[in-house]
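Then we have chain A:
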Amino acid sequence: MTDTQLDTSTKDTASPKESGVVLETRGLVKRFGTNTVLDGIDLTVHRGEAVVVVGPSGCGKSTLLRCIVGLEQLDGGQVLLDGEVVSGEGASVRSKETRQRVGMVFQSYDLFPNKTVLGNVMLAPLKVQKRDKTKVMAQAEQLLRRIGLWDKRDVYPSTLSGGQKQRIAIVRALMMNPDVMLFDEITAALDPEMVHEVLQVVVELADGGLTMVVVTHEMRFAEALADRIILLDAGHVVEESSNPSQFFSNPQTQRAKDFLRSFEFERSRENE
Partner candidate 1 sequence: MDGGAIAAGIPFFGTLDWDFIAENTPVFIEAAGVTLNISFWGIVFSLLLGLVCAMILELRIPVARQITLAYIEISRGTPLLIQLFLIFFGLPKLGIRWSPELSAIIGLTFLGGSYMCEAIRAGLESVGSIQYESAQVLGMGRLQTMRFIVIPQAISTSLPGIVANVIFLIKESSVVSGIALADLMYQAKDLIGMTYDTAETLLLLVITYAVILLPISIIGTILERRFDYARR
Partner candidate 2 sequence: MPGAEILLEPGNITRLLGGLWVTLQIGLISIALSIPLGIIVGMLMTLKNIVVKIIMRIYLDFIRIMPQLVLLYIVFFGLATGTGLNFDGITSSVIVFTLWGAAELGDLVRGSLESIPKSQYESAQVLGFSRFQTFAHVVLPQAVRRLVPPSVNLATRMVKTTSLCMLIGVVEVIRVGQQIIDFYRFQYPTGALWIYGAIFILYFLICFPLSLASRGLEKRFAK
């Protein structure tokens, strides 16, 4: 599976936007009651880039993704896709369609329990995008074969392992041919032995040039995957680095050092 990369889209990869900005947040603010979870986040994601967001629990990582995809209403700032405001002040009605170009995978996979694997991955392309069934089927076959689950196409999610479900959830999102994929702690609910098979898929997608924002607690995975890494704490971007190995070996801020040390501790405990 390692040398064949996941061909994710029917998009023209040689488009002039190749190195342009796909996703942007400007001064994003989100509050829950009196608690400000995101306090002015500026984020720019270029085409083909894999941005990894790390930070302690409750730092607002997941909320950031939920704001981008439109699951949360913003309390300030904007989300832009290809330069168009899709959320926040100045968002047009049409923005809802544009937002569909962002795919998202959750921690809890949330496959539709009443649909087979094939039914899960084909439902949205057929019903939402109203695409041609044979073409959708061909794409589903291609993607499911790549993740090695084509022979599971007719089973229901309840019979699958967590790792298999999560890989199918990824395919389900890819089927929409998104411009950007958001991964929200997709391995947090998995047994340790299943984490690898899921992360492998994400790494291959990144290598294949898929634009993505990844929230994770898996630091080694983050280091391997990231083109750029962002440390979020208490609603602020504390440190941002285009050099992941440097970020992990020699962080610039005290806060990043403290954060990474807590992982060193965990890692040493694992080895005991």
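Quick note on selection: all candidates are chains of the complex that A comes from, given by their letters.
We take it that a contact is a pair of C-beta atoms (placed from the backbone, for glycine too) under 8 Å apart; a residue touches a chain by one contact, two chains touch by 3 or more; residues count from 1.
Remember, it's a predicted structure, so these values are computed and weren't measured experimentally.
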| item | value |
| --- | --- |
| Neighbour of chain A by the touch rule, complex-wide, chosen among 1 or 2 | 2 |
| Complex contact set, residues of chain A against candidate 2 | 69-71, 97, 99-100, 102-104, 106, 108, 110, 112-115, 123-124, 127-129, 156, 158, 169, 172-173, 176 |
